[in-house]
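Removed: one protein chain of the complex. Kept in place: all other protein chains.
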Amino acid sequence: ATGMGAKAMAQAGPDDPAIIEKQIWQTTLGQPVAVKPYGEPSIYEKYLQRRQSPGLTAVDAASVSFAPLQGFFGIITPNGLHFERHHQGWYDIDPNKHRLMINGMVKKELVFTMDDLMRLPSTSKFHFIECGANTGMEWGNVAVPTVQYTHGMLSCCEFTGVPLSLLLEMAGADLKKGKYVLAEGNDGSGMTRTIPMEIALDDVMVAWAMNGEMLRPENGYPLRLVVPGVQGVSWVKWLRRIEVGDKPYGTKDEAVHYIDLMPDGTHRQYTTVQEVKSVITTPSGGQQLLTTGFYNISGLAWSGRGKIQRVDVSVDGGRNWSQARLESPIMDKCLTRFNIDWVWDGKPAILQSRAVDSTGHIQPMINALREVRGTRSIYHNNAIQSWKVDTNGEVSNVQVG
Amino acid sequence: ATGMGAKAMAQAGPDDPAIIEKQIWQTTLGQPVAVKPYGEPSIYEKYLQRRQSPGLTAVDAASVSFAPLQGFFGIITPNGLHFERHHQGWYDIDPNKHRLMINGMVKKELVFTMDDLMRLPSTSKFHFIECGANTGMEWGNVAVPTVQYTHGMLSCCEFTGVPLSLLLEMAGADLKKGKYVLAEGNDGSGMTRTIPMEIALDDVMVAWAMNGEMLRPENGYPLRLVVPGVQGVSWVKWLRRIEVGDKPYGTKDEAVHYIDLMPDGTHRQYTTVQEVKSVITTPSGGQQLLTTGFYNISGLAWSGRGKIQRVDVSVDGGRNWSQARLESPIMDKCLTRFNIDWVWDGKPAILQSRAVDSTGHIQPMINALREVRGTRSIYHNNAIQSWKVDTNGEVSNVQVG
Amino acid sequence: QDVKTYEGIGRLATPNEVAAWDIDVRPDFVGLPKGSGTVEDGMGIWDTQCASCHGTFGESNEVFTPIIGGTTAKDQETGRVASLTDPNQPQRSTLMKVPTVSTLWDYIHRAMPWTNPRTLSVDDTYAVLAYILYLGEIVDDEFVLNEQTIKEVQERMPNRNGMTLEHGMWQRDGKPDVNGSDCMTNCVTAVEITSTLPDYARNAHYNIAEQNRIFGPFRGADTTKPPVA
Partner (left out) sequence: QDVKTYEGIGRLATPNEVAAWDIDVRPDFVGLPKGSGTVEDGMGIWDTQCASCHGTFGESNEVFTPIIGGTTAKDQETGRVASLTDPNQPQRSTLMKVPTVSTLWDYIHRAMPWTNPRTLSVDDTYAVLAYILYLGEIVDDEFVLNEQTIKEVQERMPNRNGMTLEHGMWQRDGKPDVNGSDCMTNCVTAVEITSTLPDYARNAHYNIAEQNRIFGPFRGADTTKPPVA
C-alpha cells in the first residue's frame, strides 16, 4: 500500500487554484446553440468506447464490440455505446428499400414497407438485450480483465414498434399448426432464428426505434425483432421476413453456434432464455480505488424470466451478504440498477452481487453451474462475478470456490 | 385533394424490385464492429436535428435549439437531440477542474470535486425537463409551423446523481432559517436561480449523468441540478455552487426574465412549476399524411406536479374526446407517451390532446388561459395544441376558439 | 445514514475560496461589496465596453432587448411601469421590468461584458450601473453610486412594485389559474379557427420536408412550394 488513508477534512487547506483562479469558461463567451445539430459526448469521455476483446475473433465483421459498462449510470445504454454483434458486418440500409414479408402458415402472405409498419398501433417498452455468449469467456477460468469484456455484451433501451402478434393476426397466421416463427435478417448473413410461437405471441415486438430515435445501423436500422428476455442473437437485426412454421428451422446459429456443450458431449440446442444475473459495474476489474473510506458500490441486475426482486452484495467473498437498494422503476425483462454503501478499510476485499428474480430464482455461484454444465458450454454463464480489491486499491477479476 | 384513397390490398401487384432484385447489403460484406467506437444515427435520419427558430434570438450563444419531437418515439430523448438553452454559450468544462461549493447558512462550507461527488450514494430517476418559455411564441397567435418549434424545448432523460438533501445535510444546512437555496453555474453567465427549500429537500438532484452516460457539454457537463417538474432554467448547468439563504435572490433570470406579464401590467415572479400539458407529436404541424386510412396518433404528456393520469384525444376540434392508451411505466414528473387509433376519411380534421395529472388538474384550452393571463406572459403556456389536417393530408398549426 | 460515514468526501472551503465564488448580491443588498462609481466614469466604460452591443443609449435591440426605454418619471413615483399595459409599447426594456437594482449590479458584475464576463472591478460595476440609471433618467449626471446610495436608487426603481408572488406556480402545491374541461361528448357546438400561420410565413422556418423523416407514416410538407391542391 502506498500510504493511503482517509483524506482528513482540512480545516484550512491551501486555496484551490480551480476556485481562486478564474477559468476560461467563466471569463469568455462559450459556443452557440446548434453548433452540433446532433450532439456528442464531452472530449473528456473519450476513453469510454465500444471495444473488441483482442484475440476473441479473427475477423472484425464477424465479431463483437463490448459496451463499457464500467462507465455507465442508471439503466439506459446510450445508443452510441450499445454493444455490437455482427455475423457478416453491418449496413446502413435504405429504409425506403427495406421490406418486411410475412409468409409460411398464414392465410395471406404480406409485404410491409416502413411507411406501412409505422402507421400501425405502436408500443414502447424498456428491455435489456444480452448476447447468449456474454461472460462466455469465463466458463473455465478468469480470461479478461474488466467488466467491459466480462459482461459488456449487455445493453438496455426503450424500444418502440408493433407487437409481432398484431402482424401475425393481420396475416391470419395458423396458430393451431404454426408452433414456431422464423425471423430473417436483411444482411449478408441473412441471419435466421427460430422463436417458439408462445414467446412470439407474448411480448415480441417488431421495432424500429431505440431510446427515442430510430435504431442505429449497427443495431438493425430500420427494423429489428425485440424478443424480451431472450438471448440477443434472436433479436434479428435488419429484419426482413417472418415465416410461420410447424417445426424449428435448425439454422446455422441454432445448429452450429449458440449451442451449449455439456460434459457428456451433447449440445443443448435452442438455449434461449437469459437467466437471472447481476454484476457490480463500479468498482470493477481494472479500476483502482483512490483512497480508503466510503464508496457507493453500483451494478446491474436482470432476468429473462421477469423482474428483479432483490440483489444482495457481499464484500467478503460470499461469507456475508447485505441487501442492496434497487432503483425504480423495476421493469419486466429489463435492467435494474442497484447501489449499496461500502466503507473500504484498505484491506483486501472480494465484492460480489447476487440477484433474485420474480420467479424466485437466485443467481448461482460459478462452481454450482460447472457441476452441471462443465466448463465448455460457452453460452449462458450467469454466475456470480467476483472482484478482488487489493490493498493498493486495484480491483481485479477473480473466481472463488 | 389529389385523388388519394385507401390503398387497395393488391391481389397480385407488380413484383417489388426491392424484393426481387438482390440489394447490395444482401450480396456483399458489411462494415466491421467498432468502426464507430461511439456510434451515430443512420445517414437517412439527418433531417432530425436540433434547430433554432429563425428570428427568435439575435445571437446564437444566448439562444435555444429545439428538439425534433416530430421524429421521436417513446419517452427517452436521445442525448444528441436534447434541446439546448444557453445564456452565454456552452463550454466543455474540464471535469478535473470543476468544483461544487456549498456555502451560506450552513455549519461547514464545503468544496467537492467530481471524484468526491461520485463516491456518494447515487440515485437514478427519469424526469422531463421543459423550458418555462416552451410554447411561449403561441400566447398571442399561431407563430411557428411545427411541433419542434411549438414544443421542442422539452426533453426527458434518466438522470443519475446525489440528492441535494444529502449534500445539505453534510454541510449542516440551517433548515430553520434557510428557506431557499441559490444554485449557480460555472459558465460566463454564472447562471443563478433561487429554489425554495421545500423543493430542494424533496427530490432535487445534483446530477452528473443523463441516459446512462455523463451529461453532454451542452447540458451542463460535468454537473447540473435536476429540479423535477420545475422549468428548465432552474436546472442550473455546469453547477458550481449552492448557497443556503433566508430570502430569494432576485437574480437576472428571476427579476427580468422568466417573469410572466399579466394583463394588469404586473409580472408574476418566481413562476416555477410546469403545469399539466400534452401535445400530439405525430401527426403534427408541417407533416403530410400519405393516404386515407388507419393511423396511430401518438404524443407526449407530462406534469410538473406529479404523474399523468389520463390523456384524451379529439379529432374534431374538441367536440368529442376519446381516452388514449398510455405507455408504461408512468413516472412522476416524467414524460408519458400516449397512442390512439384513428382512421382518416380524407376530410378536414382538427387533432387535439388533453392531459390530466395525478392532482386532477386538466390541461386547459388556450382561450381559458388567456382570460386570466392575457397574451403577453411568454412563459408557462400549457394550452391544448390543435393541429388541422387538410383534405390534401397536410397538417398545420391552428388555434381554435 | 449518518453523514459521518462520508468523512473524507469533500472538504472545508477556505475563506478565500468562498470570497472568490460567493459574489451574488441579493435584493436586500446582502453580498454587495463596498465601492463607488460616478456616472461620468460609467459613461467611459459604457461607450468602450457595452455600447457596441446595447447601443449608445442602451436602446439597441440588435443583440438583445433594449436595456433603456419605456419608463417615466411617474413610474419612479408609483413603482409601476405604466407602459407595460400599453399595446403600442414596442419592446419591454430591462428597466421596464427589473424591480430590484441589486439584480443589475449582480448581473453586470458576474456576466458582463458578454464576451468578457468577470472582468469589471467593483468600482467599475458601480460606475457603469450609475450610467445605466442615468440613461434611464433615474439618477442625474452628478450621481455617485455606492453601497449606500444604491438604497435610494431602489426607492426609485420604476417597476419596484410591479412583481407579484400571488400565483400558483411558485410552490408545488400551488393552485393552477384555470382547469380544463373533462367533457367527452358534444363539448362545443361550433369549432372556429381563430389563428393560422399566414401564407407568407409558410417557408419562414425553411423547408419542413427537410425537417422530417423521409419515410414512415408522414412526410414533411415541401414548404418551398404552395400546398398541394
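By letter and in written order, the chains are A, B and C; residue numbering begins at 1 in each of them.
Keep this in mind: contacts are C-beta pairs under 8 Å (C-beta built on N, C-alpha and C of every residue); 3 or more make two chains touch, one makes a residue touch a chain.
As the structure is a computational prediction, the values presented were derived from the model and not from experiment.
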Contacting the left-out chain: of A:L110, A:L175 or A:V343, that is A:L110
Touch criterion as defined above, residue of A:P37, A:P121, A:P329 or A:G346 at the omitted chain:
A:P121
Touching the absent chain when the full complex is considered, from A:V144, A:L223, A:V236 or A:I340:
A:V144
Looking at the whole complex, which of A:T77, A:N219 or A:N296 touches the chain that is not displayed?
A:N296
In the complete complex, the non-displayed chain touches which residues of chain A?
1-2, 44-45, 47-49, 51, 53-55, 58-59, 62, 68, 70-71, 87-88, 101-104, 108-112, 116, 119-121, 141-146, 148-149, 166, 169-170, 182, 184, 188-190, 192, 196, 198-199, 202, 229, 240-241, 243, 245, 247-252, 254-256, 259-273, 275-276, 282-283, 286-290, 295-296, 304-305, 312, 316-322, 350, 354, 356, 361-365, 368-369, 371-373, 380, 384, 388, 390, 392-401
If the missing chain were put back, which residues of chain B would it touch?
6-16, 19-20, 22, 26-29, 95-96, 113-115, 118-119, 214, 222, 291-294, 341, 343
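Operating definition for what follows: only the chains that are shown with their structure count from here on.
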Contact tally winner between A-C and B-C is B-C
Please compute the C-alpha centroid of chain A, do the same for chain C, then give the distance between them in whole Å.
46
Where the centres are mean C-alpha positions, what is the separation of chain B from chain C, in Å?
22
Can you list the residues of chain C that touch 2 or more other chains?
1, 6, 9-12, 17, 21, 114, 117-118, 213-215, 217
At least two partner chains per residue is the criterion; list those residues in chain B.
44-45, 48-49, 51, 59, 71, 88, 101, 111, 119-121, 188, 190, 290, 295-296
